[in-house]
Structure formats: C-alpha cells, structure tokens
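Pasting a structure here, questions to come.
With one protein chain withheld, the remaining protein chains of the complex are depicted in position.
The first chain written gets the first letter, and so on, giving A, B and C; residue counts start at 1 in each chain.
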Amino acid sequence: MSLNTFGHLFRVTTWGESHGPALGATVDGCPPGVAVDEAMLQHWLDQRKPGQNKYTTQRQEPDRVRILSGLFEGRTTGTPIQLMIENTDQRSKDYGEIAQAFRPGHADITYHQKYGLRDYRGGGRSSARETAARVAAGGVARAALAALVPGLSITGYMVQIGPHRIDRARFDATQIPLNPFWVPDAQAATEWADYLDGLRKSGNSVGAVIEVVASGVPAGLGAPVYGKLDTDLAAAMMSINAVKGVEIGDGMAAAMLTGVDNADEIRIGNDGQPLFLSNHAGGILGGISTGQEIVVRFAVKPTSSILTPRRTITVAGAETDLITKGRHDPCVGIRAVPVGEAMMACVLLDHLLLDRGQTGGIRGQIG
Amino acid sequence: MSLNTFGHLFRVTTWGESHGPALGATVDGCPPGVAVDEAMLQHWLDQRKPGQNKYTTQRQEPDRVRILSGLFEGRTTGTPIQLMIENTDQRSKDYGEIAQAFRPGHADITYHQKYGLRDYRGGGRSSARETAARVAAGGVARAALAALVPGLSITGYMVQIGPHRIDRARFDATQIPLNPFWVPDAQAATEWADYLDGLRKSGNSVGAVIEVVASGVPAGLGAPVYGKLDTDLAAAMMSINAVKGVEIGDGMAAAMLTGVDNADEIRIGNDGQPLFLSNHAGGILGGISTGQEIVVRFAVKPTSSILTPRRTITVAGAETDLITKGRHDPCVGIRAVPVGEAMMACVLLDHLLLDRGQTGGIRGQIG
Amino acid sequence: MSLNTFGHLFRVTTWGESHGPALGATVDGCPPGVAVDEAMLQHWLDQRKPGQNKYTTQRQEPDRVRILSGLFEGRTTGTPIQLMIENTDQRSKDYGEIAQAFRPGHADITYHQKYGLRDYRGGGRSSARETAARVAAGGVARAALAALVPGLSITGYMVQIGPHRIDRARFDATQIPLNPFWVPDAQAATEWADYLDGLRKSGNSVGAVIEVVASGVPAGLGAPVYGKLDTDLAAAMMSINAVKGVEIGDGMAAAMLTGVDNADEIRIGNDGQPLFLSNHAGGILGGISTGQEIVVRFAVKPTSSILTPRRTITVAGAETDLITKGRHDPCVGIRAVPVGEAMMACVLLDHLLLDRGQTGGIRGQIG
Partner (left out) sequence: MSLNTFGHLFRVTTWGESHGPALGATVDGCPPGVAVDEAMLQHWLDQRKPGQNKYTTQRQEPDRVRILSGLFEGRTTGTPIQLMIENTDQRSKDYGEIAQAFRPGHADITYHQKYGLRDYRGGGRSSARETAARVAAGGVARAALAALVPGLSITGYMVQIGPHRIDRARFDATQIPLNPFWVPDAQAATEWADYLDGLRKSGNSVGAVIEVVASGVPAGLGAPVYGKLDTDLAAAMMSINAVKGVEIGDGMAAAMLTGVDNADEIRIGNDGQPLFLSNHAGGILGGISTGQEIVVRFAVKPTSSILTPRRTITVAGAETDLITKGRHDPCVGIRAVPVGEAMMACVLLDHLLLDRGQTGGIRGQIG
C-alpha cells in the first residue's frame, strides 16, 4: 500500500480526477490466461453508476471502461492492465465559491494544507468518482477469482442508514438488487426511501453501514502479525472515501463478549473437515482465513456537500458560510456497496496469490 | 506492510515466538541523530509487562530490551536498530493437550491449516508476547517524534470493558496511570475491578475498547486514496492480536450522523490559523491530518484461552472438549493500551517522513 | 521495484503493448507544485522517436504524449500523473511466422513458457516501445529535479558500438545532439555511420554501450547496504530492454585497479568543501553520492530481430529457420540513450525524496 497503490502481488493503482480528461486503474500482477473483457467490467461499473435513481448524484456519466493493455485475444497476459474511464459530464460551471472556500467535513482544506494547491473542480482526486476505478479493477479481480476458486462469491449490502438498521430476522438476499439501497429487506427498503426523501428535501445527508460477505474462501489465506487478511481488509475498506470505521466479524461489539461466548466452537463436519458452530470471528483467526464466511462491515460518514449552510473559512483566511450546490449523493454510502465488494475481491485475490507464493497453496491436514 | 513488516519509510519488522530464545523488532529508516537508549525503551516496555497485577497474566518476564545495532554514542545512525528481548520464563511443561487440540477462537487451527505445522508452545508467533516488540519499536518512534515535533503527545486508555463504558463526563486523564485498566475515570476503575474479578474467578474472559489520541500532530500528514493516514492507522491497529474493529473519530457511529451534524465547522483562531469547532472526523479529512487531535479506537476480543471447557477438534480429527490452563490475561485488552500507543507513534513518524519526502514538509498557506 | 513499477517514493508503473491501443506510465509520488506540460515531455519523447534516421526503426509514430491526470493549472498536484501515448502505426500485417516461431535471442520463448500465451504483435509488452513511457515519466522527474536542485544536469551518449569505442581525448559534448548516434565525437560519428550502414545492409545488427552522467547531484543521496544509490541505478538500467551489463564509475575495470590507484584522494577545495582528485567511484561511495559526477554505463545487446536466418523452434515444437522481417533498429542501443537519461532522472529524484524523508536533507558538516 503506497500513495495510490494497494496490494502486494495483485496491485491496483488508481489515478485521475473528477473533472480531468479521464480516470482509471493500472492493474499489475494479474494471473495470466484469465478471460476478461470490457462488458464484464462494465457490468460492475453500471452498479455504482451515478444518476440511476433519486438517491444518488444526478450527474449523468456513462462510466464506460476501456481496456488499453494487458489482454490478448480476450485473455490476460500477465502484464499490466490499464483501465480507463473518460469523464464526459464535466458540466462547465463557475467553481468560484468552492474554489475559494473549504467545505467543512471535506478534504478541501487538508489538500490545500498539504500540497499548497488543489484541483477543486468536482473535488478533484478526492471525488467519489475515484471509486469507479476501484470497481473496474475489482472486476478483473473477480474474473481471476472465478478462474482460481470456482465457488467463491462476494455480496455487499447496506445494513444501516442513519438510525435505521436492518432486521436480521427478515434478511433476504434476493432483495438486494431489487431496491436502490442494496438492502436485503424489502420492508427496510420502503422505510429508508421515505427517510432519505425527507433528508434530501431538507438539504441534508446521512451516513450508512455496509456489510460485505465472501463465501467459499479457502482456509489459509492471510498471515500472522502485519500481513493479516483482516489488516489488509481494514486498510482496503478504510481507504474508501468517507469511511470512518471497519469491523471484522463481531467488530466493535467483540468488546462486549466473554471468552465463553466468543469461542467459535468446532466440530467435524460430514465432509470430515472442521465445522465451526458460530462465526464471531468473521472467518479470520490470527489473521488467517478459517474457511468460513469472511464478514466485513464499514461505516460511511454523510456526504459533506450539502445544501444547508455551514460555517467555514476561505483560502484567504476569511470566515464565511458555505452552501454546496450541485449534484451530490444524499447518502454516499449507497454507492459504496459495489466499491466494498470490489475491494474485497482485490484483497482476496491478492492474498490467494501471496499464499500460493509462500506455501504453494498446500493445506495442513486435519484427521 | 508485508508479512511481518509495517511502515513505508520507518519500517518495523517483528520476529520471534513466545517460547523461543528471544523475540524482537528490526527497525529500519529511523532518522539519524536521535537520542535513544535502552532505559528509554524499557520505560514503555514496563507498561505492558505481564504479572503487574492480578488482571494480567502471571507469567514473570522482565522483558528486558537490548539494543544490538544502529546506535553510536547514544544516537541513532540511520541504520537498522535491532531490539532484542530474551524469553526467560519459558516454564517447562507438558504442552500435550494444546499441541494436539485447537483452542476455539484462537489462531491454532489457521496456523495449522496454512503452514502444516505450528509452534504450539505458548502460542508461538501468535502469542501476545509479540506485542512487546511493537512497544519497543514504538519507543524508538516516540524518541524520533520528540526530536522532530516537540509538542506531540500520544495517550491511550480503555473506554470499555465488556458492557461497561466510561462516562465521558468524568474523563480525567490524570487517572490513567493510577489504575490497572488505564481508565481515565476513578469510579470506573473500581467498578471494573469488581467485574473482572468475578469473570476471572468464573474461568472466563472479556473484550475491551481502547482509545488512542495524538495531539500536536501537524496538519498535512497522510495522502489521499490508499496512502491515507487513517488507512495506515486502521491497518496498524487491526494488526494487533485479537483486534476486530477500528474506528477513526466518530467511527461506526458516523453512520448515524447527518451531514449537518458531521461537518466540523471552521473558524479562524486567535493565531490566524483554522480553528475547528468539533472533531467528528478524528483529526483526518481525505486521509490527511487537519492539525486537530487524531482519535482512534479499537476493539479487542476476549482472550480465547479460558478455563471453561469449549468444544473443539484435534489435529487427528477427533472431537473433544478443551480447557486452557495456564497464565492467561482475563482481558487482553488491558495490555493492548501501550501497544496501541506504540502503533500510533510508529504510524505518525512514518507519515511525517513520507510527507517531508514528498512535499518537503512545506504547508499551503491560509490567509 | 515490483513487476512493472520502479521507485520507492517517486514511483513509475509503465503499461501497454506495442500494438495495443496505447501505452503509458502511471507516475505516483511526484512533489506538488512542479510546472509540467505536455510540450515539456514531448521534447524528450521526440529524442527517442522512431523513424528519425536510417539507423532506427522506420515505424512512423508521432509518440504524442497526453497527460490525463495529476495536473491543475499547469502544476503537479501531488496525485498520480497518467501519461498516455496512443499507438497509431500498428501496420496491419500477417504475424503468422512470428506468432508461431520464437525469435532466438528474444523474449518470445520465455513469455510463452511463463505465461502460456503472448501478445506476438510487434513484440507486445517486450517491445522497445515500452521505453517511450519511461522517457515520458523521466520528463516529469526532470521537471521536479529542476525545481528542487537547480544546477543538476543529466547527459547520455554512446561510447561504443560493436568494436568501435570513442576516443576520450576527442570528447566533445557539443557533438552529442548533432549526430544520429548521440556520440560526443564527430569523427566517431562518421566512422560509425559507415560501419552501421554495412551491418544494416547485410541484414545484421550490433550492440552498444551508453554512458549517462549526472552532474550537480548533492552529496548524501542513497543509503548503505540495499538502498544504495548504485543498487537502484543498476536495477534501473538493467531493467531497460536488451541491457546485459551495468557499470558505476570504473565498473568492471575496477577489478584491475590497485587500492593505491582506486583511492579517489580528497583535498579541501576553494569553497571549503571536499574536492576529489579523481572519480574512479563514479560519484558513489558506500551507496551514497559524494557530490561528484554520477557516472553509469550500460551495454545493450544487438537487436534480435534480424534479416539473417537463424535456427529456432515453433510453438508446436518443430525446428525451423527464422528471418525477422519488419522495421527493426540495426542498433537498438542508439535509442537507449534518452531512455538511460530518463532512468537516471527517475532514480535521482526518488533518492532525493527518500533522503529528505529520512534525514530532512540536512548534511553533516565538514570543517
């Protein structure tokens, strides 16, 4: 993980600003021979595309991805894959106020402090548009995972918006793609729509919690101490714009458990392999996958660009009040769902390659 | 961050097992000319030393650190600093049961699955003893920070144990070193002692939440996208044994905020510099420090080695019940406080060096 | 240095194949505030452009570089700079023979062995076109160096082609840009032209040695042991296509020196600073720059695509003879001159940033 790169062997570097000519991802270290094409990546990009419903920014971007390198006759060659998404809806407008004042709760001020200049057009590099590049790269990772670990699947969904949490008793995965919130609960979807409509009309925004689950992950991915699978998952999710907290398994609530409750007891399953009776650990013990579902959650803070005036200062050092006009998501967490899935895919592929690098992918026998 | 190394320019690699001859940290990239000696590091190590009270393991280890390289006439030379702690209390005993069975909730099983063998003596590499090396390395980082950023301070403390949270209204930093829990609240210390005594006697253990705050951190540390200061803090804290969740600022609760509440409004302070009116962001916006306090929390799950029998399996594939005898912490979170501080110190120094590498440490002007 | 990335803080990842839609470089970690524009980069690209004279490939490519990100109002923002060069002269042709047979002395066979497939069109990723991306990235590094170290200059030139070496007594730097060989010796330029004409007409090719000198480099760049300045220079030059040897200072001839001769004796110069009386070391001692000229040389093997038939095998395992038709450089070393300069620029900038990261750029005093 360096400035704009993550991953050890499967490495993704994203580049580009919201209102520059293009943005994208340079993907290095992909296994060779994996079938990948633009349509396959576009499928995932379309899921986070803006303007799909009234709960996401009304910016109209096709977010069309082009593959500029690294493929030959439809297969990865093992060399870098360049994924480019051209910016097409850079609405010409007056950036005057945002150019001069720092949105409170936004990276405007820290970019200025660190770099001495900032690309204020649409948030520049700090725009949520950067996550489109992650989703495209995640599409490559998913294709490689599909080839290497056939049964693996990754599913993300919202579990909380503002004060509203899903009712786990009503969990229904088939609902996830059927509502604008990727929420696995039809009733919650209806209630959340009302809630968010009200917030949006009042010129406000709200935070959310997203859960991403990977099933079919082999035991043995990760490594102790710093190369932990959960260390990299935490870093990957925390690197997404606006994320302020990351949990594995029971997460922060693990503090409330006793050792008796926390122990995920083990039996021998019908297949002769370890069968865990619970999953407080979220599928990771000592930094290494157990073979259970990997469960990660992350909290996304509310969009800082809102129509309600907030007190702030200008580059010139004057105090002012600022309203952020423009096409902003009332809950940026919604579009973070496919982004979280993409990060999960990238981390799992990277650790799969790391593991077979060090151990050859051979597992210690039980029984 | 690779298998056993973290940091970009200030890099720490820890090594060693609980019951091997020694463990330690190889620290590379330290600025030259920093005054460091063994006593300075020992000060921090003594804080996490086992056997100090009845709430931590009764293992008697002096945890004496030796500096084997990288110093000349009491100052760092810019070359690797080797910190070694010899293991002296490796009680000879029969490891039979632990050698054959996997403690549920512990890394025993995943080490076996990944590597095909494991050092079961005292948990081997997965022992909490590994964190002694982090604390020693953190001592070096603190010394360098003291030289480079005189006003910077780092304070860790417990804010929750099991269901018991501190009352922020009673927050009193002077209490932190006066009780065995590093809790900033004398009343909580008394109540927690009773609670933990009960748990310990019942052969159980419990989780905790630790908060670490750094004040005096300059604005401008960190970088957008993957080299975020919060990305590295999340990774650093998640890499500590038994940690299951990490929060920056409001953390998971950011999901409950609206944009109006979340905006840390800005005024011009008496010094002509930005003055933030709140700190929901925990001192980091867009991955870059704002100059406010950096606030990080992490949850530690309960110790998995408990005296209450739990169902598990053996290496041979048999089902069994397991009681873990031995000298285990009823709340491993207590000793995680100095570890969290050490990780904070390492990450901040690393980002300070990264920042002056890329930008020269020059800050954009306001006003 | 990972698969397609080099550099520690100033990191360059090149991507793209000879006959794909485009190739380029993703440049991360550049200091902010540096004036860069496309014309500035194009200046350097034009130096390695094919088709400029009869000694380089007749492929007609404008090699026009576009900057897709990382700039704002003509200055670097500190975020990734994406440099893209579209491939325009992908002559449609039958690749049949090259697709089936491996050119001896070429990467054809090793790509096939490693990846199981290869992009045979124009050599794919192994084409010398990849070096265009390096030259573009080097242009960014030069701009940053110009801002940070005003007096620094980098000059590359050929010192040998086949058996013909330059006469150091006739060294005239003003000749370098005046002949197609970048040779600092007008007489050699004439002789080499005759020599290369003969070779080219006979369907043959030849190797070369390039020397790159950097002057005005501050003392103190580099680090002992593995982060040596010469380690990174050796890696950078060896990574260029077809390079088989790298020398610093006296290089391989250092083996012939005695200690008496090798000692670059030191006096105090008129400026009160160390004055070295010779430079056998090539400006680097113990991996760290002395302040003298940095002198690097590298040998480029002859182009393996030649019109003379050579024995080889096919993918199907049949023995065959192969002639490589097409537009190939008779001495690929010629166009390696600007590439070597670019690599020097990237390594020096990277080490400048590394040094000010670790030490703050403060130098130990003498006198």
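Of note:
To be clear about the criterion, a contact is a pair of C-beta atoms (placed from the backbone, for glycine too) under 8 Å apart; a residue touches a chain by one contact, two chains touch by 3 or more.
Just so we're clear, the structure is a prediction, and the values are computed from it rather than from any experiment.
Touching the missing chain, out of A:G16, A:G29 or A:G251, is residue A:G29.
Only one of A:A101, A:L117, A:A143 or A:L354 touches the absent chain when the whole complex is considered: A:L354. Within the full complex, the residue among C:C30, C:L45 or C:A107 touching the omitted chain is C:A107.
Listed residues B:G116, B:P163, B:G269 or B:G317: the one in touch with the omitted chain is B:G116. Contact residues of chain B toward the unshown chain are 2-5, 11, 13-17, 20-24, 26, 28-29, 32-33, 66, 68-70, 72-73, 75, 77-82, 84, 111, 114-119, 124-125. Mapped onto chain A, the footprint of the missing chain covers residues 9, 29-32, 78-79, 223-225, 353-354, 356-361. On the side of chain C, the interface with the absent chain consists of residues 1-6, 8, 14, 102-107, 109-117, 125-126, 130, 160-163, 199, 204-209, 219-220, 222-228, 230-235, 237-239, 241, 244-268, 272, 274, 277, 280-282, 284-291, 297, 299-306, 308, 310-313, 315-319, 333, 355, 358-359, 362-367, using the contact rule stated above.
In the analysis below, only the chains that are shown with their structure count from here on.
Contact with chain A and chain C alike is made by B. Chain centres were defined as the mean of their Cα atoms; on that basis the chain farthest from chain B turns out to be C. Where the sister copies chain B and chain C meet, the same residue numbers recur on both sides for over half of the interface positions.
Rounded to a whole number, the gap between the C-alpha centres of chain A and chain C is 38 angstrom. Those residues of chain C in touch with two or more other chains are numbered 29, 32, 78-79.
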